[in-house]
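All protein chains but one are shown in place.
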Amino acid sequence: MGARVGLIGAGIMGADHARILSSGIGGAVLAAVHDADSARARQVADACGGTQLYDDPQALIADAGIDAVLVASPDETHAALVLACIAQGKPVLVEKPLAATLDECRAIVAAETRGGRRLVQVGYMRRFDPGYRMMKAALAEGRLGPPLFLHCVHRNAVAPHWLTNELVIANSATHEIDIARYLLGEEFASVSVISPRASSRAPTRQPQLIVLETASGVVVDVEAFVDAQYGYDVRAELVCENGTVALAPNPPLATRLAGQDSHALHADWRGRFADAYRDQIGAWLVSLGTDRPAGSSAWDGYAASVTADAALQAWRTRSRTTVQLDTMPEFYRNA
Amino acid sequence: MGARVGLIGAGIMGADHARILSSGIGGAVLAAVHDADSARARQVADACGGTQLYDDPQALIADAGIDAVLVASPDETHAALVLACIAQGKPVLVEKPLAATLDECRAIVAAETRGGRRLVQVGYMRRFDPGYRMMKAALAEGRLGPPLFLHCVHRNAVAPHWLTNELVIANSATHEIDIARYLLGEEFASVSVISPRASSRAPTRQPQLIVLETASGVVVDVEAFVDAQYGYDVRAELVCENGTVALAPNPPLATRLAGQDSHALHADWRGRFADAYRDQIGAWLVSLGTDRPAGSSAWDGYAASVTADAALQAWRTRSRTTVQLDTMPEFYRNA
Amino acid sequence: MGARVGLIGAGIMGADHARILSSGIGGAVLAAVHDADSARARQVADACGGTQLYDDPQALIADAGIDAVLVASPDETHAALVLACIAQGKPVLVEKPLAATLDECRAIVAAETRGGRRLVQVGYMRRFDPGYRMMKAALAEGRLGPPLFLHCVHRNAVAPHWLTNELVIANSATHEIDIARYLLGEEFASVSVISPRASSRAPTRQPQLIVLETASGVVVDVEAFVDAQYGYDVRAELVCENGTVALAPNPPLATRLAGQDSHALHADWRGRFADAYRDQIGAWLVSLGTDRPAGSSAWDGYAASVTADAALQAWRTRSRTTVQLDTMPEFYRNA
Partner (left out) sequence: MGARVGLIGAGIMGADHARILSSGIGGAVLAAVHDADSARARQVADACGGTQLYDDPQALIADAGIDAVLVASPDETHAALVLACIAQGKPVLVEKPLAATLDECRAIVAAETRGGRRLVQVGYMRRFDPGYRMMKAALAEGRLGPPLFLHCVHRNAVAPHWLTNELVIANSATHEIDIARYLLGEEFASVSVISPRASSRAPTRQPQLIVLETASGVVVDVEAFVDAQYGYDVRAELVCENGTVALAPNPPLATRLAGQDSHALHADWRGRFADAYRDQIGAWLVSLGTDRPAGSSAWDGYAASVTADAALQAWRTRSRTTVQLDTMPEFYRNA
């Protein structure tokens, strides 16, 4: 029998997770859904069929008929929900970020460590993207030699009006920070931010160049530009001592029309990372019961948040800022 | 509850289908397996778990606990198995070709038509490849204008020693014939074959240039070369009155090393068409019970075999050969 | 001192050759120009400076102050002009085709052979295109193994209204025939033509698929489509026993805008083959006085015309046609 999954949060991301789950992946069943907006919850439940609605997310977590929980509610609610899952001994896949504050992240890490079971997976889905996986495999294979640079580009076509300068760094950059930690297998030591002028498309919000240095001396630069207009575009080139590897995420069709030889670009992350979102849930379902979540751990979620916080500090002070992590519990060794 | 699928044939293709099914796709269960080689059947059953072995494929088909059948046994066995599924009213996904002879294909079409339910899907999986689907969508969208040429390339790295000249045409070309019919939405009227000398790698076997003309005057040329050494490579360019679209199936990583900027190519069809195989089974499972199989119909399977047969005739006689199809039963209209 | 060149024909191609010559390439001087339309001749002369006008092309050829002649006048005039150059012992670069009829081609070959000096170069400029040169070098290098197929595409954006079905074959295909002979180093044995319906853009003119077989059994297919609308596009893929090489003629800029990742295509042959035209004249100037013209010889010009003639015959009769060449004079051995 497949796992019975409960979903908390039925917004854009939650609805997309529900769609993947109800496709029958891994034999799972979307058994329960909660959203603060009950109409939204009902819409998702109806689309899936046989899904029960919960008014209270804690009741959903506590329900013995629910095997695992997927959290896609607002950031501020993450900590309480994840802590409840840990308390109930239930595996939880929580959308990034792990929690809204560093103290909450620390509390989750502490609770999971105390509990002695690895139950938390953070939804940094890029770790399941075929391109990044091939990049990590290419690095491990050895012919490229040790890494020196990782050049990253993170562009959204359009950003919501409420997105602030702070969120450009905190929201976009955490994806880049997590995937860089995944690829390089080490922590960041410091970070600087260099800010171009704002685009006239979004005069109150700057694009950013975030430059991070790892403990061993690899330099990672990230262009974060959430008003790029032309499409959603995530690029990465890993430069090693003997050669480089780069994402080449072109869709599988080339068109020659009206004087141009072109590839269509994705409009947003759902198209670009469709495989990653599906494989993330697939791997999570396979991992249930093993205490070995497949993607980012609670520690990874904490580390990404600490690093993003240092980036914010670097931007505010216009100076190179040290990234200061707590000591990693043994518990997460070889996570 | 998901469908309970029975698998007949546990060779390379059957084992791959079993792997996809047992990943929990569409909530399905691989409930039964038969292979003439019972050790091979057991191996597949063991890998999936909870799968029952059948000595007699007809018993498997007749078992009321089996909802649908997947046939991946030798070509010569297809007709009897598919006819049994039709007799039992069970949906069947049969590996290409539909059957070993044209008369068998006709018998299946006749039986299905008589039965009045569309139960047969033929495993021309390219109809589920994202690239070909985007190509068909681009054509339908209209800006390209009507089609004039379709240039196809079908290359295998290495072919088994027993593969004959006849099989180069019959085996490889049927995939191209089916996908061209899918893209263009019409039948072929005639076919010619022009043969280069054989490669010294396989001196008894020629590569071929198969040139087909559709009823409306589109020219489709297919290079079929099963000893191409460097990799598995399937290409297609559709040339229309205003522009062209071409498959651009590069893997998502580019490497710069030792003086080369390169993409790795696939070794065989399983890597290249992994998405197509998965989506073919996914769509088939969704279609169960609807009498509307998602991919190639029995008629499509028959039409591909007739066209390939004409190509063989053209090759033997070195002359342009007419493709002569029976009248399509109304039953398959809008299939 | 650089060569003093006389130009006969000041139309589109002649004016372009004049522009290249007057850029000072190889230290040459455009010393004389003739055109049946004297205003057109004057325009070219004025653009270059110091260029003398001739009413009579034969007088231009006979002028002792002219070292070499470039013929870009109408096809019908080629034979008389080239024969006059041979009679005067003057090197001549003649636009393709060598002459308007096969008998004229034969007369030129005979005259040059009798004269004992190699004076004639035919303007099949693709032999100077960096891509084709690299393709020939790659083949010679050996790792690819012997060739089996050459797939060619020849597309113009728009063709003049007077261009006939016959000229689609005779005009476009000669370029492909010459470059295939250059790449493969052998003659064609037979040719077939398969014709799709016409494009609605040019209902009186069909695109064509011309399929040629060489003496050793290489198959060369050429899509000739002069109304392709979207741009000028010349492609070639050489398929060998171990691998393939293909032209990849993308301009050096990639643009991401409005949802597309695109390269601009060339509008016509002058942009696409700008390097080839320049290097053709450069190599010709270097060869002056050596009796070793650098590109296509009179024999090559004759062979291309014979092969195109057989293609026309194949199209008219809808049947495979033998290519029948005269015996090549020893004189052209190792040309």
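Per-chain residue numbering starts at 1, and chain names A, B and C are given in the order in which the chains are listed.
The rule we apply is simple: a contact is a pair of C-beta atoms (placed from the backbone, for glycine too) under 8 Å apart; a residue touches a chain by one contact, two chains touch by 3 or more.
Everything quoted here is computed from the prediction, not taken from an experiment.
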item: Contact with the hidden chain (one of A:Leu209, A:Ala258, A:Val286 or A:Leu325); value: A:Leu209
item: Of B:Asp233, B:Asp279 or B:Asp300, the residue in touch with the unshown chain; value: B:Asp233
item: Of C:Arg40, C:Arg201 or C:Arg256, the residue in touch with the unshown chain; value: C:Arg256
item: Chain not shown: contacting residue from C:Gly24, C:Gly89 or C:Gly185; value: C:Gly24
item: Subunit A residues touching the omitted chain (full complex); value: 145-146, 148-149, 151, 153, 192, 194-197, 199-201, 207, 209, 211, 213, 216-219, 221, 223, 225, 227-230, 239, 241-244
item: Absent-chain interface as seen on subunit B, which is shown; value: 230-231, 233, 250, 256-265, 267
item: Touching residues on subunit C - with respect to the absent chain; value: 2, 23-29, 129-131, 134-135, 138, 143-144, 242-258, 263, 282, 285
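By our rule, only the chains that are shown with their structure count from here on.
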item: Superposing rotation of subunit A relative to subunit B, computed on C-alpha atoms, to nearest 5°; value: 180
item: Relative to subunit A, chain with the most remote C-alpha centre; value: C
item: Centroid spacing, where centroids are CA-atom means, of subunit B and subunit C in whole angstrom; value: 43
item: Inter-chain centre distance, subunit A versus subunit B - centres from mean C-alpha coordinates, in Å; value: 38
item: Between subunit C and subunit A, distance of the C-alpha-averaged centres to the nearest whole Å; value: 57
item: Sites on subunit A at which at least two other chains make contact; value: 250, 256-258, 263
